[in-house]
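Missing here is one protein chain; the remaining ones are kept as they sit in the complex.
Presenting subunit A:
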Amino acid sequence: MKKSYTHKIFKNLCKSCSLCVHYCPKNVLEIGEDRKVVAKRPEDCIGCHMCELRCPDFAIQVFECQAEEQKAAK
């Protein structure tokens, strides 16, 4: 079964550098209107953690979750 993931974003830490957006292989992330990162398409996330590992500001973490949790988070 396909795994689901949820994204914990610390908006106060995000500096909108876009590294996570750029390197996400599934185009899950976007910079929102408030200039902070947002997980726009969490259902496409494959849990590679590249966004988390390349964020210079410790601002995003990815967790495995139940499909329902993902919907609730969105």
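Methods note: a contact is a pair of C-beta atoms (placed from the backbone, for glycine too) under 8 Å apart; a residue touches a chain by one contact, two chains touch by 3 or more; residues count from 1.
Criterion: contacts and distances are computed from a predicted model.
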Per UniProt record, name of the chain withheld from view ["ABC transporter permease", "2-oxoacid:ferredoxin oxidoreductase subunit beta", "Benzoyl-CoA reductase subunit C" or "Lactate utilization protein"]: "2-oxoacid:ferredoxin oxidoreductase subunit beta"
Those residues of subunit A which, in the complete complex, touch the missing chain: 12-13, 15-19, 22-23, 49-50, 52-58, 61-64
